[in-house]
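One chain of protein is taken out of this complex; the other chains stay put.
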Amino acid sequence: MSYFIQQVLNALGWGSVIALLAAGYTMTFGIIGLVNFAYGEVFMVGAFAAYFALTVFNLPFWAGILAGIIGALVIGLAIERIAFKPVRGSGMITLFITSLGASIIVKNLTIMLFDDSLKNFKVPKFFSGVYLLGDIIIFKKSIIIFLVTIILGIMLVYLVKNTKLGIAMRGISYDSKISETLGVNTERTIIITFVIASLLGGIAGTLWGMLFGSVKGSMGAIPVVDAFIASVIGGVGNVFGAMVSGYILAIGTGIFIAYLPQELVGLKPLFVWVVFFIILIFKPSGLFRANIK
Amino acid sequence: MKLEKKIVEKYILTIGLFFLTFYLLEKLLTGFWLTLFLLFGINVILAISLNIINGWIGFFSIGHGGIMLVGAYVAAFLTIPTSFKQGVINLHLPAFILNTQLPFLPALLIGSIFGVITGIILVLPAIRLKGFYFCAGTLGFNIIMATLAENLPKITNGPMGLRHLPSYTNIWWVWGMAVFLAYITLMVKKSYIGRAFISIGKDPCLAEHMGINLLKYKIYAFGLSAFFTSIGAILWIHLILNLFPTAFDLTFVFSVVTMIVIGGMGSISGSIIGAAIVTLFAEILAPIEEGFNFFGFQVPQALGLTTILLGVLLIVVLIKKPEGIMGEREISLNFLKGKKIS
Partner (left out) sequence: MSTIPLLELNNVVAGYGKKDIINKISIRINRGAIVTLLGSNAVGKSTILNTILSQTCLKSGEIKYNGIDISNLATYKIVRMGITVVPEGRGILANLTTKENLLAGAYLLKSKQEIEKNLNRVYSLFPILKDRTNQLSESLSGGEQEMLVIGRALMSKPNLILLDEPSLGLAPKLVELVGKIIKEINNEGISILLVEQNAKLALGISDYGYLIRKGEVVLEGNCKDLVKNEKIKEIYLGIM
């Protein structure tokens, strides 16, 4: 039993990062039907920016977070302007292909400049430390990340449900033409959505670096897939659903690995895909209410 | 009767011309140019096969990597000399595989048949997924197969991969297959089957109402595509002489996608042109990637430059000319056919 609890607690840390990524992912997925494969790179660039600030330039902790956010914002918006805006309206598949292209470009560029080795991420002192509960180990950093994510989650859900911006976003995801005739500035709303998503990506990247103590050029590949699947499970466009699903996937994967024989541990990525296929076959609209028809 | 004789004569003439060309090319091309030409041919095979699914029946698949892995591994099991299979690598394969080594053609066919089976297994559940979710599902398929290949060392030798593949790939195999494939698909495109494929791609509901059995044709399409994709993959591994689980990863599949997007999804000549462009592009950039000496100034390595520029090329094409160079048309070969039958 305590082994089980340990797995769940272990998963809370990186589950939080996935939940944040899923929230950002589902926002752009819901609002303009964009499956943003390049979001993993926004995440990675945020982490790298924080890495540079903290480890290379030895700046204080808050500067690291700021750097992560700014880095992610810059790359996220750049990708939107270059790879998405020109093909908006051309259908989900085209948008996906350009996002694939953008992802490959940014990822390989980073690897080209900084190679694909693990970069040591300087973790601030107050992050380290553990609590012991019986024979269960709780990492302080997991708790901090979890709390930060919950707070951000609450803010996001409030934003989407209660603010004019949230209404505009939901309106556009349902029917952008009608929303525009009700006075919604769709262009600006879309950009703001990308800003929020990039922000989330940057925070997620920075937190990941702090959680695992390292970053690398190809780190975005697996989390972006988890985030995508979480959005689908959660109901496209549903921020709450995406975040909860992110946790479900992380905890599920954690338990899955725990009960796998040692040599099959590498099969970890399979779990999320099995869940993906099951949900799509039995409940394609997702576990929670989807935002778009 | 006279007309039939003329057509038969034309066929024999064309085949003879191809034979002659291949023979001459084999004598003339060496080293870099030979490899380039072989790469081009393999890319043509892969591009045309992918086009059948992505271009004609309109299902955007990026899962051919999984099919390629299956076909390649099966063929590799059969072509690697028994001494290596038994001694050097500790594989738990059925004894008859460890003890045999087949010549190329049977291995090619058997591998491809396994590829087809995989392709059909992929299509059956995925059929229910519409549009984009199908695409995501194929991505998952890729990842699942690569993960399995990497984590079942008793079967695939895991991340260490397989080596000592015999060097079977040559102009005859590659370009024989490429020409054959191009010919078949051109014929199919004009036939009922081809038009059924294309109508499924354009408007599946309408196609169904016109009496086309969607499932049957989708299976045909996937079968055909998977068969030749596997052939392409098997030819590839017998050129580079090794096989790793990452051999047909997203970057590899992505370059094939780029070929058909540039050439025009739905056009066979487009796929050939796209394959040519991408192959040339990659080979021109390869030395730059290695880093080189430019008038005494050492330009550093730029690994991944090819992939990056390929990505840029893809985005540019999608923005400026999304239907590709050829759109859905083919290069007209009417001049070869001579007089039209009235």
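Residue numbering begins at 1 within each chain, and the chains themselves are lettered A and B in the order written.
FYI, a residue touches a chain if its C-beta (ideal position, glycine included) is under 8 Å from a C-beta of that chain, and two chains touch if they have at least 3 such contacts.
These figures come from a predicted structure and were not determined experimentally.
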Of the chains that are displayed, which are in contact with the missing one across the whole complex?
A
With respect to the chain omitted from the figure, which of A:Gly13, A:Gly30 or A:Gly171 is a touching residue?
A:Gly171
So one chain is hidden, and I want to know which residue out of A:Leu73, A:Leu109, A:Val123 or A:Val184 touches that hidden chain in the complete assembly.
A:Val184
For chain A, enumerate the residues touching the unshown chain of the complex.
164, 167-168, 171, 174-175, 177-178, 180-187, 293
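The definition used in the following text is that only the chains that are shown with their structure count from here on.
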So, in whole Å, the Cα centroid of chain A is separated from that of chain B by 34
Which bits of chain B are touching chain A when the two form their complex?
60, 62, 125, 128-129, 131-133, 135-137, 139-140, 143-144, 147-148, 150-151, 153, 250-251, 254, 257, 261, 302-305, 307-308, 310-312, 314-315, 318-319, 322
Which chain A residues qualify as touching chain B in the complex?
35, 82-83, 86-87, 90, 92-94, 96-98, 100-102, 104-105, 108-109, 111-112, 225, 228, 232, 263-267, 269-270, 273, 276-277, 280-281, 284
